[in-house]
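FYI, not all chains are in this one, though none of them got moved.
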Amino acid sequence: MQPPIIHGTTAEGFESVRTAFARAAQATGSDYAAQCCVYWRGHCAVDLWTGPQMKADTLLGAYSASKGAAHLVVARLVQDGALDLQQKVCHYWPAFAAEGKGELRLHELLAHRAGLVGSDQGFSLEELADDRIVAERLAVQRPFWRPGYAFGYHALVMGALSGEVVRRATGQSIQSLFDTWFKRGAEVDFHLGLSDVEEDRFLPTLPITMPPDRKPASARPCSLTDIAFNRHHPQSPAVWELPNYLQVRRMGSASLGGVASARGLARMYAVATMAVDGQEPLLDPRTQACFGQIQSAGHDLVLGNYKAFTSGFHATSSYYPLLGAGTFGHSGAGGQQAFADPRHAIAYGFTRRRPPFPAAAAPENDRLLDALYQSIGKLGH
Amino acid sequence: MQPPIIHGTTAEGFESVRTAFARAAQATGSDYAAQCCVYWRGHCAVDLWTGPQMKADTLLGAYSASKGAAHLVVARLVQDGALDLQQKVCHYWPAFAAEGKGELRLHELLAHRAGLVGSDQGFSLEELADDRIVAERLAVQRPFWRPGYAFGYHALVMGALSGEVVRRATGQSIQSLFDTWFKRGAEVDFHLGLSDVEEDRFLPTLPITMPPDRKPASARPCSLTDIAFNRHHPQSPAVWELPNYLQVRRMGSASLGGVASARGLARMYAVATMAVDGQEPLLDPRTQACFGQIQSAGHDLVLGNYKAFTSGFHATSSYYPLLGAGTFGHSGAGGQQAFADPRHAIAYGFTRRRPPFPAAAAPENDRLLDALYQSIGKLGH
């Protein structure tokens, strides 16, 4: 095989990130296509892409990295006083109090403690694409665990729940506020609702490659995990296919419907946490610290392993020990990784065109982040 | 070795459960004796038994599957409004407030959060067999952990605690209410207190076979686990022997003293959750969902590994991913497994005459349930 062609630039001192990116491309195979972008201290320090059809500004499904975009909006609203994390959810959204959810606080909802990971009936593709339908259905749903007593990843519905709170509190959707503050306000190439004019930059996700010996799923799946991933609905789409549906991209579900480049992912966290192009960060240090504080940590009832969440974000440093305490971000099932590490003045974005198996942050992020943090260590404090 | 003889019947489409049962018998040895019974959509779909002296209606010690029987009574009382899960335990039982237990709620008690897993002095066999003596002793006991802050399996005393609440709230024992609603009211062959006339159907448990290299127990055991299993009492009986004592069977301790066939186990959960023989289920869908909701999940302080409890039941689907969310049931140390899976309209019961090592739900339940759930998957929705 030919050595892969790596496009783009790295600032002086970041060459080893390029090397790590090239190695990932070489190791993964000839159809490997990915992007990696890093901001350091307000400037773009890494801007790389590789693979067939991939360009610097190619847009890919962001999957759950969309939750990161949505919850940056929530963070800004908390900073502005429009939302209060200590409030009960039903203060903003009275119907939410049904079925024993009346005491749940907003910070608990954002930390995946509501127990509202799916609906008994499941969602059609059309329903899943529409945050308002999802929210309306979940308001009357009985939680799968005692609200607040445990936590589990609200994989497909988190953004619909937080989005409904935002809409009730502000009269605007998360999508619209994201557009105002991040997309238009700060030139962030992240789309919670992709417009017609941007469609030609979108590249569909390639099918996930399952291992051949994978155990077949239940004939009639309805475990807690099945319900959280909507596998119990008769027309349930595979998660990896979701952004390939036009209606999912158009609606821009705050849980999973975003579309972005790695540049968009990194810039989104950069403009939120550091001065970029002479603009103050959208979140002040106090708000950054607030949304970097761990809220739920331990056994995730949906995923069945150790997870750590802040208010609406992954506590990303729980998975990469080189990162600083207070790092907050969100990975995506397509292989995405994205976060802000305020202690190191880093904002990071990574995308891939074919999801890894299992569908989660791609394993090459480990080596990319090793190289990146060694680089900034050498460049000094 | 001769192939084992499998007695009984399976409905059309459930033949693979019989095959799995036969394989378990073949693999385990010539003295293997077991029963397996399944209700599906209101009808008995599997009714099998095998082994020396074993008959369709043989009664075996139910061990902790007794807690399932007891807490079906609690569920019905909650449905009827006679008990409120949100209430403080000391509302019903004032003496329980001693030693820092005054704030504990009934739902926390049922979710093994009280920290009251045993008594400092331990219990003689006579005391352990009598729920009222156990309850009286535990009312004045200091909890082993801060009540509500953690959970651990109340192996030998759970039913005494919940039973005392029932007695205080209703004036009747759990055993008596179970008889009325389940044994006499719905022909369930499960006995919380075996009468003289049924004694001839009882088969004593055979000794558990310990592995020869097992580490000897502490010379003076009093760890939290030792106390929960009453090993610190000088005349402590082995758990596997308990139902072999007449007084244990007679008293029918709600924690461990029940006696049942697999038919009894399965029918108990069937009549609770589905229409059987033209009778409405004893629990309405809302109550079934309430008692299927996870209350405690994570590290069990007594057992030292991952466990998940609903209010008084195992969240059985946490251990078998094919089962539906909301499944509730209770295994037993003799190898029993029993549960209701309302999403699949399944009620399941399994017994064995010799406990497996370690004493818990027998490993053959994994294959039996694989076969069962494949069967209903093929039979369709």
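Some points to look at:
Think of it as A and B in the order they're written, each chain with its own count starting at 1.
To be clear about the criterion, a residue touches a chain if its C-beta (ideal position, glycine included) is under 8 Å from a C-beta of that chain, and two chains touch if they have at least 3 such contacts.
Here the structure is a predicted model, which is why all the values come from computation and not from measurement.
Taken over the full complex in this file rather than the chains on view, the one protein sequence occurs as 3 copies, with 2 of them shown.
FYI, only the chains that are shown with their structure count from here on.
Work out the mean CA point of chain A and of chain B, and you get 42 Å between them.
Here chain B touches chain A in the complex through residues 107, 289-290, 293-299, 306, 308, 317, 321-326, 343-344, 373-374, 376-378, 381, going by the rule given at the top.
Listing the residues of chain A that touch chain B in their complex gives 115, 142-146, 149-150, 218-220, 222-227, 298-299, 301.
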